[in-house]
Each structure stands twice: as structure tokens, then as C-alpha cells.
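A single protein chain has been omitted from the complex, and every remaining protein chain is retained in its original position.
Let's look at chain A:
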Amino acid sequence: MAKATITFEDINVTVTVPAGTRIIEVSEKVGSGITYGCREGDCGTCIMKVTSGWNHLTEPSVLEDKILRENMAGKHNRLACQAQVLGGEISVKPV
């Protein structure tokens, strides 16, 4: 299975993960400051900043785009509960 790495910049931790992993599956286990609410892409609590490797994540769905807009998310912000890793190296941090 293809591998990827996610670096959580706020805690200086890098995790090697299989492709298809969602950020939510990893961030809490390592203690990153990304916080969660509904965990199903509806509340916008888990908006995070993707500082590099934006193209190594799945495209945001129409619904995720809507939630990001409603929460005035900035460029390269994603919902950690929705974004899935495709491969390569990705860095994220809480907004």
C-alpha cells in the first residue's frame, strides 16, 4: 500500500501513514491541537491549515467547500475530519 507522511507542525511530529488515511485518524492520537466537533464534516470545528502538500490530499467535496466558505476559511484550509491522504509529504497545523 502507498505510504505518505503527515507532519503536525504544532507538535513537531511526523507520522507515516497508509494512503487513504484521514487526518482525524491520526491527529488526536499524537496530540495535535486540531480540535473536533461533529466529526462528520458539518460543524467546521476541525478546520486546519495545510502548510505544504496540498495536492497530496483528496479534493474537498461540495459539502466541505460549503462549510469552509461558511466559516470564512482561508486559502489552503481543510476540514481534518474529511481530508484524506493520497501520498507524498503533507504538513498541517491548527488554524
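Going forward, contacts are C-beta pairs under 8 Å (C-beta built on N, C-alpha and C of every residue); 3 or more make two chains touch, one makes a residue touch a chain; residues count from 1.
Methods note: contacts and distances are computed from a predicted model.
Protein name for the hidden chain, per its UniProt entry and selected from "Glutamate ABC transporter substrate-binding protein", "Osmoprotectant transport system permease protein", "Alpha-ketoacid dehydrogenase subunit beta" or "FprA family A-type flavoprotein": "FprA family A-type flavoprotein".
Mapped onto chain A, the footprint of the missing chain covers residues 10-18, 21, 26, 29-31, 33, 35, 69-70, 72, 94.
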